[in-house]
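One chain of protein is taken out of this complex; the other chains stay put.
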Amino acid sequence: MSGSTFGVAFRVTTFGESHGGAVGAVIDGCPPGLELDLEAIQVELARRRPGQSELVTQRREDDLVEVLSGVFEGRTLGTPLAMMIRNRDAKPEAYRPLADRYRPSHADFVYDAKFGRRAWAGGGRASARETAARVAAGAVARQVLHRLGPVEVLAWVDRIGDVQASVDPAQVSLEAVEAHPLVRCPDPEAATEMEARVRAARRDGDTVGGIIRCVARGVPPGLGEPVFDKLDADLAKAMVSLPAAKGVEIGSGFAGTRMSGLQHNDAFVPDDARGIGTRTNRSGGIQGGISNGMPIELAVAFKPVATVFREQDTVDRAGRATTITARGRHDPCVLPRAVPIVEAMTCLVLVDHWLRWRGQVGTAPPVPLEG
Amino acid sequence: MSGSTFGVAFRVTTFGESHGGAVGAVIDGCPPGLELDLEAIQVELARRRPGQSELVTQRREDDLVEVLSGVFEGRTLGTPLAMMIRNRDAKPEAYRPLADRYRPSHADFVYDAKFGRRAWAGGGRASARETAARVAAGAVARQVLHRLGPVEVLAWVDRIGDVQASVDPAQVSLEAVEAHPLVRCPDPEAATEMEARVRAARRDGDTVGGIIRCVARGVPPGLGEPVFDKLDADLAKAMVSLPAAKGVEIGSGFAGTRMSGLQHNDAFVPDDARGIGTRTNRSGGIQGGISNGMPIELAVAFKPVATVFREQDTVDRAGRATTITARGRHDPCVLPRAVPIVEAMTCLVLVDHWLRWRGQVGTAPPVPLEG
Amino acid sequence: MSGSTFGVAFRVTTFGESHGGAVGAVIDGCPPGLELDLEAIQVELARRRPGQSELVTQRREDDLVEVLSGVFEGRTLGTPLAMMIRNRDAKPEAYRPLADRYRPSHADFVYDAKFGRRAWAGGGRASARETAARVAAGAVARQVLHRLGPVEVLAWVDRIGDVQASVDPAQVSLEAVEAHPLVRCPDPEAATEMEARVRAARRDGDTVGGIIRCVARGVPPGLGEPVFDKLDADLAKAMVSLPAAKGVEIGSGFAGTRMSGLQHNDAFVPDDARGIGTRTNRSGGIQGGISNGMPIELAVAFKPVATVFREQDTVDRAGRATTITARGRHDPCVLPRAVPIVEAMTCLVLVDHWLRWRGQVGTAPPVPLEG
Partner (left out) sequence: MSGSTFGVAFRVTTFGESHGGAVGAVIDGCPPGLELDLEAIQVELARRRPGQSELVTQRREDDLVEVLSGVFEGRTLGTPLAMMIRNRDAKPEAYRPLADRYRPSHADFVYDAKFGRRAWAGGGRASARETAARVAAGAVARQVLHRLGPVEVLAWVDRIGDVQASVDPAQVSLEAVEAHPLVRCPDPEAATEMEARVRAARRDGDTVGGIIRCVARGVPPGLGEPVFDKLDADLAKAMVSLPAAKGVEIGSGFAGTRMSGLQHNDAFVPDDARGIGTRTNRSGGIQGGISNGMPIELAVAFKPVATVFREQDTVDRAGRATTITARGRHDPCVLPRAVPIVEAMTCLVLVDHWLRWRGQVGTAPPVPLEG
């Protein structure tokens, strides 16, 4: 029950440690007949890849995905689609001096506490390297989504440290986000400032955190299940399951708690495109846990990276006080590389709920409108 | 796949609509031999109950739970524990005038969109009445927790609108929370101000939102699974699955994203009680998705209640513009009654992960300390 | 993880002990909009009901089902459909003399061994009374099936002890089965002989077992999942999960193992009704774990009822040798009442797989035929 599977209908199981043989994902439940675009998977992986710029970890991984099963003559079979990415630049021995000391705010201690042992090379299973498998799976999910409907899932860096961008979720585009790939912030001025902020942190051997926002446009009303498996609940789980995530908001989030009900409510209005829309979108596209056809909007808080290149107090495996100084190759700021990961998790949740909905209700669209 | 089951090892399935025959919960996987304290379940239900004060909905429900199965001679059998709470003060007909119009920021429209129909009496399945079943199940989970270890789970209202309480999570007690049951805020001054804020909203036919915080003390290190089923991820899902929840934070949350890594890291220190502790607790008791033995701390954002007693713009089922004015009995502020619900969901997550951990690793404690 | 939930998309959770307050089922994932026929549910329950004839247990239960949730204005909502059947004629005290002795070939000992305790009144959770909940859920599943396609699920008693019926699975009808409700065998001569066999056993304080066969006609090709969740694998689990079941066969079963491949293979042939059919049906309508459009045929072996009214050797809870003589009200032969239970489990499996297939592949029928 070690929790490495996500989803109910579109089920993704990931495997792999940071410095083991490979990381990978098995997708069980992928619709058959999808013409799989491998190039598109590599594009997503390239956005997450280490070494993609001078501002991220310099570990060199080409992150080439090998499809081991589930595809025949270029199309998905409907059977498990297994993908593997070799760890080529693993350097486990670099971590041996840290094997007996717990890096602060890393998962070293808790893995020992839980399992009685851990892969001390890099973060082992807790390493962000695992997210390469999520991105590969999410890239498949995005292709499925595109067959199901005209859905667009887009994330960007909204804040780094105190540098806040100004972005209109209704207008933001992938081009704008990728115009500044070093930080993936579509506000050019803020992006420049963010870049400086990250450079300063790196220079100081320190790190910075921030916020990523994500929008999903074109999601039809009806995705999400009552009660526990609400669409926003599953999105929240998906996001908080990411390394370094410490919070999530849907729609108005924490700020909305300061409004009154009259201010906060989204009035329904006739809508040419949707049939029924809302005047405002404080609900973030989800009401009662189910999509309402408006853009889904969420934000994720990422704490600053725990690996700082300064001496820190800690304890060893015997519980004795000691100090530790980081080794290994790390990012001063995780957010630019986390943008495709947030999109991947969003795609996984949306596809899973779409297939669940289709199973229970059928594709003949339920007709909410009565004349 | 309609998503009404929560948990993997300690599985809770709830059922029931607001104005149907009953709401209830079936717990599958409860450890056997637990002397079930029915009175304690009723105490929790009383904290959530409508009509408990002048500041909440005046629907009159005694919320007496009937145990239908799973208990014999006062102890749990290990087989499904079914609990049922009759809906006694259901008044479906009061909602008929609203049957064809969508209440803004309610789930009316999305249920129609998803299922092609809905129980238009009250919120149906989307009503907060469903949470009575969660509280009953959570009260059982709390009793299981108490047998597993000296765990204490405690929530309180931390902010209503702009009225912010000042509470020390390390010191707060149930007595302090219940000293002001109208708002369940342990800061007496803030509690008085909050009460005034809620009264003002009710007088205006308006509503208010706010933040609930929760702490779990005494949780051992090791609960939570790598990757997807992280303890914080499952807590996030649990919280965002609550009606009106729009966000969740673990530990430092969104505020922590403004700190640098050096500031944010929790240094490990020898700890007499725990063996190994941390100097600060910005991680909120969870690192890498696994509890580290420090208090688990989280916060949940609740938007203002959607039912306001003013005329609002909306559309009917045919998508034509119209207006709507609320009917029914509702709370001007959901937070005081949500406190036991947040605790219930926390208990459910903790027990589930404890049993999962015990299954995989065994009760012989893994020994992280080597001498 | 106590295993009281069945199905993936159409999920049924049952609860209840033999002499507790109630037994019941919660169906999560039922398609919405189904006009629920309560009368049809009662008809199925009446076929399983104790006291329906002089040849079955004389426990008096009207087995009236109360729908607690999930239905509104006569139609399913798509939310959990909870059904409860009160235990009215529970007589727990009758079992007290047996509380400390293990009835041979009953579940008394293993429940104690597993849980450290058990509901010693009747079989507790292990009682066949639990199957009332399955029959109620199966009756709902049958109604869903009928909306999905022209599917007919029919079971009958094929053998009791050594009395073998001669039945043509292609021709057998519900009328023929119910023509002799005391044994539910559609072969009149065999039925008469079977009845005599059961009467003889009852007179001797003994019991008899036998075989039930089941056919499902009109199932389209494509139901069932590759590898583990094969349609026949899930049917096998469903059947062997029934009280007293000791074996299951699909199609040619054990007899088919004596044939050669040339004899056993089902040649494909053009078929006016199906497009593609098979000349023989040794596969029992399932190939590679997936339905092929031919009638699904299975057989279930039921051992003789364990409760015999003779003194038997056994041990007490302390492991000391003692004897035991049955008490309570029991059937000399479980098969006639098990017929609707076998049908119910078949319906549950078929609906579950139909919805799973629809979720993954969609309702637009995949086109196997190319011209």
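To keep things simple, chains are lettered A, B and C as they appear, and every chain counts its residues starting from 1.
The rule we apply is simple: a residue touches a chain if its C-beta (ideal position, glycine included) is under 8 Å from a C-beta of that chain, and two chains touch if they have at least 3 such contacts.
All values reported here derive from a predicted model rather than from experimental measurement.
Trainee: Touching the absent chain in the whole complex: find that residue among C:251, C:295 or C:340.
Mentor: Hidden-chain contact among the options goes to C:251.
Trainee: Among the options C:22, C:81, C:107 or C:194, which residue touches the chain absent from this view?
Mentor: C:107
Trainee: Could you tell me which of A:125, A:213, A:246 or A:317 touches the chain that is not displayed?
Mentor: A:125
Trainee: From the list C:142, C:159 or C:184, pick the residue that touches the absent chain.
Mentor: Checking the options C:142, C:159 or C:184, the one contacting the hidden chain is C:159.
Trainee: One chain isn't shown here. Among B:3, B:16, B:31 or B:50, which residue touches it?
Mentor: B:31
Trainee: Which parts of chain C are in contact with the chain that was left out?
Mentor: Residues in contact with the chain left out: 1-6, 8-9, 14, 100, 102, 104-107, 109-117, 123, 125-126, 130, 159, 161-162, 201, 204, 206-211, 220-230, 232-241, 243, 245-254, 256-270, 275-276, 278-279, 282-284, 287-293, 301-308, 310, 312-315, 317-321, 356-357, 359-361, 366-371.
Trainee: What does the interface between chain B and the hidden chain look like in terms of residue numbers?
Mentor: Given the touch definition above, chain B has residues 8-9, 29-33, 78-79, 226-227, 355-356, 358-364, 366 touching the missing chain.
Trainee: Considering the whole complex rather than only what is displayed, give the residues of chain A touching the chain that is not shown.
Mentor: Residue positions of chain A that touch the missing chain: 1-5, 8-9, 11, 13-17, 20-24, 26, 28-30, 32-33, 66-73, 75, 77-82, 84, 114-121, 124-125, 355, 359.
We take it that only the chains that are shown with their structure count from here on.
Trainee: Taking the mean of the C-alpha atoms as each chain's centre, how many Å separate chain A from chain C?
Mentor: Whole-Å distance between the two chain centres: 45.
Trainee: Cα centroid separation between chain A and chain B, in whole Å?
Mentor: Averaging C-alpha atoms per chain gives centres 25 Å apart.
Trainee: Give, as an integer number of Å, the spacing between the C-alpha centres of chain C and chain B.
Mentor: It comes to 38 Å between the two C-alpha centres.
Trainee: Can you pull out the residues of chain B that are in contact with at least two other chains?
Mentor: Residue numbers touching two or more other chains: 1-5, 8-9, 14, 114-117, 125, 359.
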